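The other protein chains are all here in position, but one chain of the complex has been omitted.
On to subunit A.
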Amino acid sequence: MSKLLEVKDLKVSFNTFNGEVQAVRGVSFDLNKGETIAIVGESGSGKSVTSNAIMQLLPKPHGYVKGGEILFEGEDLVKKSTSEMRKIRGKDISMVFQDPMTSLNPTMKIGTQIMEGLIKHQKMSKEHAKKRAIELLDLVGIPQPEVRMKQYPHQFSGGMRQRVVVAISLACNPKILIADEPTTALDVTIQAQILELMKDIQKKTESAIIFITHDLGVVANVADRVAVMYAGKVVEIGTTDDIFYNPKHPYTWGLLGSMPTLDSAEEELFAIPGSPPDMTNPPQGDAFAARNKFALEIDKVMEPPMFKVSDTHYAATWLLHEDAPKIEPPASVQLRMQGFANTGNKVGDQ
């Protein structure tokens, strides 16, 4: 598989009145053609900042890339000028945002909004663009596309609006689609539809997807690989099966443990105590140590490097060091690692 995107040791900071906030502190991952990588983590873990940095959408001038590279087909996106970036954005890399209410222009007809990118990037004629826009609306499952073309965003429901946003992002057959919490604002049934739609389209167009979310259920549904972020760093990365069935980092355990299983009879959820650290002044050593009940002495002093678990699976925790005590994940997390589906597969049986 060829690498489409390589993020290497990316560091992003924001200047604020309280000093420099180190939102992303050295993130590395790569993305292959036609693959979906999910970035998960709590709010403030730097997952959205990472994606905004890839798109050069950081608020200037107080948000800036402090170091590292973002290689897209071998070219560094960090060094691109605004006008160069404008040619890539929407054409090669496009984005779906969380809130379909605010990411569409309320004063423009849906059709015009879809055609905009086609005319600009693909140099299509108006008629041609119109035809393509109708095709796209049809592709994302909006009935009567000819009529809908002439309508405004407020005439659509939330789920339909998000379909339109997906249609716009797909207009120029992007090589990478960045979806930043695309279904968080939607109801579960609509969410399931949008996810199915995205997977369907990915099969047809072979786009790669970066899927940003905090919902592990969604991750299990869409992702091929998963990167777990905490305090501006990737703490564990691996295939979806690695992360769900063989998680190594205590933070990943915590995330899995805090979701109830559908057949859980346990008295208490395995919650992560406390709250994420202040990124103006990141703690010394492992940033997660203060909330980690498996923390070792060394965690307070030195940051763990990425340990290799398998060819696809890496985790940054001292627990994987050969001298570390052998610690098994808590029982409730082990239960989850065996799979939720034991009784879950009965759900919704006809």
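In this text, a contact is a pair of C-beta atoms (placed from the backbone, for glycine too) under 8 Å apart; a residue touches a chain by one contact, two chains touch by 3 or more; residues count from 1.
Following the convention adopted for this analysis, contacts and distances are computed from a predicted model.
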* **Undepicted complex member, UniProt protein name, chosen from "ATP-NAD kinase", "Phosphate transport system permease protein PstA", "proton-translocating NAD(P)(+) transhydrogenase" or "Peptide ABC transporter substrate-binding protein"** => "Peptide ABC transporter substrate-binding protein"
* To do: From the listed residues A:Gly254, A:Pro304 or A:Pro329, report the one that touches the chain absent from this view.
  => A:Gly254
* Among A:Asn15, A:Gln155, A:Ser275 or A:Thr312, which one is in touch with the chain left out? -> A:Ser275
* Touching residue (missing chain; options A:Leu216, A:Met229, A:Ala287 or A:Leu319) -> A:Leu216
* On subunit A, what residues meet the omitted chain? -> 42-43, 158, 187-192, 195-196, 214-221, 240-241, 244-245, 254-262, 264, 267-273, 275, 336, 339-341, 343-348, 350
